[in-house]
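Right, I'll just put the structure down here and ask away after.
Complex shown without one protein chain; remaining protein chains in place.
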Amino acid sequence: MQTATLAFDLLLSAALIWSAIRAITVADLFRAVVMFIVFGLLVALVWARLDAPDIALAEAAIGAGLTGALLLDAVGHLRAIQLVREKKEGRR
Amino acid sequence: MTLTLTPSLVYALTGALLFAIGVAGLIVRTHLLRKILAFNVMGSGAFMVLVGLGQRAGISDPVPQAMVLTGIVVAVAATALALALSRHLLLLTGNMHLPENDPDA
Amino acid sequence: MTAMRALLVILLCSAFGAALVYAILQLPPQAVDLPQQVSANIDESGVAHPVTAVLLNFRGYDTMLEVAVLLLALLGVLAGTSVEKRRRAAGERPTLPLLRGFTRLIVPLMVLVAGYLLWAGSSMPGGAFQAGAVVAGAGVLLHLARLLPAWATPNLMQRWGLAIGFLVFLAFAALPALQDGSTMLQYPLAWAGALILLIEAGLTLSLGLLLAGLFLCLSDDGMEFEK
Partner (left out) sequence: MHDLSLHAIAWLILLPLAWASAAFLLGPGRGAGLAVIGLALQLLLAISLAVGVVDQGPLAYQVGGWGAPLGIDLLADGLSSVMLLLTQVVALPLALYAHAYFSQNPKGVTWFWPLVGYLVAAMNALFLSADAFNIYVTLELVGLAAVGLVAVAGGVGPVTAALRYLLTTLLGSGAYLLGVALLYGTYGTVSLEVLGPLIAEQAPLAVAMAGALMLFGMLLKTALFPFHFWLPPAHGGAPAPVSAILSALVIKASFYLVVRFWLSIFEPLTDYAVAQLLGLFGAGAVLWGSLQALQQTRLKMLVAYSTVAQVGYLFLLFPLVTGTPEAAANSAVQGVIMQALAHGLAKAAMFTAAGAMVLSMERDDISRLGGLSSHMPQSLFAFGLAGVTLMGLPPSAGFLAKWLLIDAAIHSGQWGWIVMLIAGGLLTAAYVFKVLRQAFLQVEQDAHYRPLPRMLEWVPLVLALASLALGVRASEIILLTGVR
């Protein structure tokens, strides 16, 4: 029993570190943000494991949800503007 | 070492590593969105150290938990401000990178 | 940043992370037992849930300042982006009937959930933060469904909504500070529970508006650029 939960904790830790590194390094920005949202949800899971349901709720809603929405909106905005730029340059 | 690896301690250690990853990303990556992502990773790492270390005896501790709730809101506030400025810069310059040298300096 | 410098930073951060792990593994037991003090005083806090007691009573001062942080971030967002760039009518992009229907259905439900979370917070997990986040989620959804336009400059009503949570908090910080013998944010024992619920109600509205506001102020700017 003890080893099973420890294995789960270690696995979750590994997933956290992997998703954090991916979010920072993956080439495509959209995928990076998606990775970050995954990271946020994993963190919410950590709070649940740490007997902190209050933080788990807040993390899922604010840390992953709202921050994720803000970031996705920014990526969309960035893409729209880059598209316009490319069109303009193509016309020239 | 007679130390037992409690879940709290595991996550405190993970938090320490996440903090280091976040700091490296914040400094090394040049795209502003990456920096903002890295900042959030760094913050989550610090929060995990705070709660994980606080509870390493195995008893739930509401004090660091309340601190982290405060911290999460502060982090989203900072993220929104950073995004606002980054988007403003995007409109002005067409990209989301900080120039190596300041335009006015 | 050159590759050499990046490598150096990564090496330094790795060394730092390793040192941190090593240091954490050597910690002696804590000298102060704060959880015990929290449970010893919880009867005087006005709420039964320890996290809410810390958040709104024992360390309520932190929470008050933190709401100011959020207000400040919104001010920074408003100050940092120019008004002209942000003006855009909600109806210009294609409307999504399915999303609209879904939103109309779910938003009242979210408001209900927020009310429940707020009420539950005094005795179990939940409270103003989570409830505020749900309100903000409803706001974001309404915006995505084009039922709520992006904000340029908040009008008087919106400003009151954004600030009311902080103002209620500030008022209950200031009232006891006016009297000799009590300090700011010191609630009278008999009223503590009711005051905390009142503060939380204000916070739920304001946190919801502030968090949604951060999104609504940022969203859609730059569409002028496209035209």
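Each chain carries a letter (A, B and C) given by its place in the written order, and its residues are counted from 1.
Just so we're on the same page, a residue touches a chain if its C-beta (ideal position, glycine included) is under 8 Å from a C-beta of that chain, and two chains touch if they have at least 3 such contacts.
Worth saying up front: this structure is predicted, and the values here are computed from it rather than measured.
Contacts of the undisplayed chain with the visible chains, over the whole complex, involve B, C.
In the full complex, chain B touches the omitted chain through residues 12, 19, 22-23, 26-27, 32, 35, 39, 42-43, 45-47, 49-50, 52-54, 56, 63-64, 67, 70-71, 74, 77-78, 81-82, 85-86, 88-89, 92-93, 98-99, 102-105.
Touch with the hidden chain on the side of chain C covers residues 19-20, 22-24, 26-28, 30-34, 37-38, 41, 57-62, 65-66, 68-69, 71-73, 75-76, 78-80, 82, 153, 156, 159-160, 162-163, 166-167, 170, 173-174, 177, 180, 182-187.
Just so it is clear, only the chains that are shown with their structure count from here on.
The interface holding more C-beta pairs in contact, when A-C is weighed against B-C, is B-C.
If you average the Cα atoms of chain B and of chain C, the two centres end up 17 Å apart.
Shared interface positions of chain B, i.e. residues touching 2 or more other chains, are given as 13, 17, 21, 60, 65, 69, 72-73, 76, 80, 83, 87, 90-91. In chain C, the positions touching at least two other chains are 51, 129, 211, 214-215, 218, 221-222, 225. Per the touch definition, chain A reaches chain B in the complex via residues 5-6, 9-10, 13, 16-17, 20-21, 23-24, 29, 32-33, 36, 39-40, 43, 46-47, 49-52, 54-55, 58-59, 62-63, 66-67, 70-71, 74-75, 77-78, 81-82, 85.
Residue ranges of chain B in contact with chain A, taken from their complex: 5, 7-8, 10-11, 13-14, 17-18, 21-22, 25, 29, 31, 33-34, 36-38, 40-41, 44, 47-48, 51-52, 55, 60, 65, 68-69, 72-73, 75-76, 79-80, 83, 86-87, 90-91, 94, 96. Note for the complex: chain B touches chain C at residues 1, 3, 9, 12-13, 16-17, 19-21, 23-24, 27-28, 30, 49, 53-54, 56-57, 59-63, 65-67, 69-70, 72-74, 76-78, 80-81, 83-85, 87-88, 90-91.
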